[in-house]
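One chain of protein is taken out of this complex; the other chains stay put.
Moving on to chain A:
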């Protein structure tokens, strides 16, 4: 299978395990976003795939070829760095041409003056210049080919970095938070462009980010990573609606998913502060997790006190507090009545959308009980 295959990779820095038996497959033409909080090991994993860092254990396959022991230059991978890593002394055109020059020209060809007079060098250089012009055109960089990176804006530098990555048609792209140095408006626009470039190239792309919005909007599949482990790999929809781990549920979604301590009794009925909530699960302590948009103000249900209201335009956030002291956030339509702070509320929810996690944070099945089990 083509694309990138990462199998059982481990990496330690001294006593710290940065990566713990990480496996992930990026299919041919697939875009996977690797998302997680800073320090979770996602950049380390990317650098290991790139060949800049070596793994302590495990294997890396690119395009079906085992590259675990290959040097970065021999892996047929291109990478876009967070800092863009452009060569400051080269013009935009020269920067974009570097990957081709390194592969198509010999060391002697690249000598400053002598190189021009070697047989075939002129022809090879002309071919490179043509390729550079084509890539520059596709990214709208023609006007700045003779400038230096220092004379470009952040967005333009980012494009140059992208151009340098795509010019040699690698088997896979790696992108290390390429949007984190752009302002918010440009980020939204560039998100789309990167996805388009990925589609046009049709190669496996591994995209590292700490920004869940980027991950959800751009990726075919999202891999959530924490503390050196990949917790779940799934489509954005599944990651959001069907998280398999409490840490995934709390990391993805803004505002954060509401979590309430609950318990399933010996009869399996899930109770929140002693009140049955209309769910049945295996007995034991549980966490009940509910997205803000899955809660509403009802006649009966979870008892809470309203605290504050935030108007967001397309919706309103109601900050409330559960009787146990845990905060609860509701996303309400903007036209909904807004309770005054201090009002006692009852919150309803659809049991089918409620998520239950066991004491270890693993997702457990929640069933709607038979009619008579409802108290």
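We adopt the following convention: a residue touches a chain if its C-beta (ideal position, glycine included) is under 8 Å from a C-beta of that chain, and two chains touch if they have at least 3 such contacts; residues count from 1.
Just so it is clear, contacts and distances are computed from a predicted model.
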item	value
Choices "Oxidase", "Cytochrome B oxidoreductase", "Carbohydrate ABC transporter permease" or "Thiosulfate dehydrogenase [quinone] large subunit" - which one is the UniProt name of the chain not shown	"Carbohydrate ABC transporter permease"
Touching residue (missing chain; options A:78, A:233 or A:318)	A:78
Of A:54, A:151 or A:189, the one touching the omitted chain in the full complex	A:151
Absent-chain contact - pick from A:59, A:110, A:338 or A:367	A:110
Chain not shown: contacting residue from A:3, A:41, A:63 or A:99	A:99
Touch list for chain A against the chain that is not drawn	47, 50-52, 71-74, 77-79, 81, 83, 85-90, 98-99, 102-103, 107, 110, 148-151, 164
